[in-house]
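Moving on to chain A:
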Amino acid sequence: MEIKLKNLTKVFPGNPKKHIRDTVAVNNLNIDIPDGQLVGLLGPSGCGKSTTLYMLSGLQLPTSGEVWFGDEEVTNLSPEKRGIGLVFQNYALYPHMTIYKNVEFPLTNLKVEVPLVCFYDYVITYTYKMEKDDNVEGIKRSIITLLSKVGFDKKQYKLTIEDKDGILNIIINLYSVNEKNYDLFDKNFGRIIKVASKDAKKTQASDALYDVTIRGTYGENVADEVGETKALKAKLHDFKKNLSEVKVYNDLKGVTNYLVIINKVTDKEIDAIKAQLTSLNLKVVTFKKDVAVTYRKLNKVERSDIVHDVARLVQIEEYLERKPSQLSGGQQQRVAIARALVKKPKVLLLDEPLSNLDARLRLQTREEIRRIQHNTGITTVFVTHDQEEAMSICDLIVVMKNGIQQQIDAPQKVYNDPKNLFVAQFLGNPPINVFNGKIKGKGVFIGDECIYKTKKDIKDQDVYVAIRPEGFTLNKDKDTKNTLTGDAEMIQVLGRDLSIIVNNPECLKPNFKVIITNESDAIKGKVSLVVKPNKLFVFDKTTEERIYLD
Partner candidate 1 sequence: MLNIFKKRTTSKKYASELTFESARYGELKVGHNDKANVDVEVVSRHKVDPEYRVGGVLDQEQRNNWKAWLYLAPVLILMAVFLIYPLIDTIIIAFMRNYNYVKGTFDGFTFDNFGAILGLTTINGATETRVVQYALPNTFILVFITVPVSIAIALIISVLLNSIKFLQKIFQVVFFLPYVTNTIAIGMVFSVIFDSNGLINYIFNLGDFKWIYGASRAVAMIPLCLYIVWSALPFKILILLSGLQGIDKQYYDAAKIDSTPKWKVLTKITIPALSPQILYLMVTSFIGAFKEYASIVGLFGQAGTTQGSYELYTIVYYIYDNLNTNTSFAAAAAVLLFCIILVFTFFQLRVSKKRVYY
Partner candidate 2 sequence: MKKKMLCLMSLAGIAMVLASCGGTNKPTTGNDTTGILKTPTTITLWSITGQNNRPQLESYITAFKEIEPNITINNVYQSGSYNDLEGMVSKGFLGDNYPDIVQGYPDNVANYIDYGKAVKLDDYINNTEYGWNEFDKSDIIAAFQDEGKEYTVSGTYSVPYSKSTEEMFYNADVLIGLDLSKQDKEINGGAPLNAAYFDTLTWDELFDHLCPAIEAYNATLPTDQKILKTDQAYHSIFAYDSDDNLFITLAKQYGYGYTSVVNGAGSVDFNNDGMKSVMKRFKTAYDKGYFLTKGSAGGNYTNTYFTLQNTLFSVGSTGGVKYQFDAAHPMNVGVARIPQADTKSPWTINQGPSLCILDHNGDENRKLASWLFYKYMTNTTNSLDWAINSGYMGIRNSNYESDEYKEATSIEGKQEKTLDILMAKSASYLPKITPNMYVSPAFKGSSQCRTQVGGLFTAVLTSDGTDATINDLFSKAESTAKLAL
């Protein structure tokens, strides 16, 4: 499902008595999250990313602004009604329930939609010749399992098995079942035993039921709306039980309209209603007919199926009988995801799900989240303060600071094309090197050294110059222009790479870091570095906004 945040603002009120100011946690946030994407909310702590997530979930209500799920505005809808999955930072697994119970718990609150189509009674007689290691009890149990897996509850079937010298007569009575379910059952029955013969009798048990909305106009104009409504209701008295709304009203044009909503009626009854309306000289303008639905709870077998499916997906099947305290952090984390997924939410929200894990598990789990999200295609919003995490698995990253969204883009884009100094600084490890610099005559200067020449006409000004650590190469050719020189203080071997700590007076920090491949032979002392243009960003000194050089 697509999620839209429109001008979302959250203010936590302060307490004037105790001189605590109001806190603006989220300020005028606008984000569009496309369907099926994994979106990371990234920012330092206190930037409002968790608050945003909680407003998405409904656990916190925004001060102003709107939240849209698809084309429905859900801003103030309580979380119970949103049908979302949320993974808490500390997982919030119920400590007193086993993993199975934890995962099953959401399912016990949900209902299954049962369309009220035409129902039938069946009497199915199978005959089956017993084979060598067959046993009647086992067959019986398998049939019962199948029956409940199809979704029949105990009242809906009766199973009798007669054993006549190795020939089994299996008689199954099904009461008021959906044709589709019967087919499903029949198709799968073959997987239990290969029957010798089958005889199915089908009788209709009930008619299909529909919800009907009829709108139309009166022939003449009516003055007394209330009276006429009552009169119409009286006319439709036969359907009193099913009537959900009857209204007669004059619209702005002075035309008298009527509206009749009737629930759970058969085709025959619909005809009768139509006839009734016609007899009253009422014109039918729109006629909407939907299959009526009713709701039922999931039965135990169904729940177990779903739990096992999800458990398999997140690979926690072995632990189902344990208590949360008996699991490691990573396992608990997967349980939490399973619990969120089990109800097949349209939106999955994760609040810093990896922060409690150790480094290795974190790596492993984030891949897993990616995989699960990929497999299920659920729109997922993911809160983290770890830029690496966000970069590695997200389709889209939202960088936030002080409640204000800084940039929304694909991870690569955010890294390679930061919109402002904050984004540039927040992403990347080691962090980006920032220098005091200036633009003078289309040249980007750090100190007196011009490191880049642009063609664009940019007015001369003081700027911040930011260069990614990997954005340097050693200048072997002494004549090359556009270099940055400094005093290499220390050289660290990082395996594949080398890291050089270089002093430069213009750097905001005492020194800056350069990462180059270890094939280059770096030495301490004065170095001259060439800057890769695509790793160089220039930001306005006051607004810290990006100044695009090209």
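Heads up, the rule we're going with is that contacts are C-beta pairs under 8 Å (C-beta built on N, C-alpha and C of every residue); 3 or more make two chains touch, one makes a residue touch a chain; residues count from 1.
Behind the choice of candidates: all candidates are chains of the complex that A comes from, given by their letters.
Keep in mind the model is a prediction, meaning the values are calculated, not measured.
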{"item": "Candidate number, among 1 or 2, whose chain touches chain A in this complex", "value": "1"}
{"item": "Of all residues in chain A, those that touch candidate 1 in their complex", "value": "57-59, 78-86, 88, 90, 92, 94-97, 105-106, 108-110, 318, 321, 339-340, 343"}
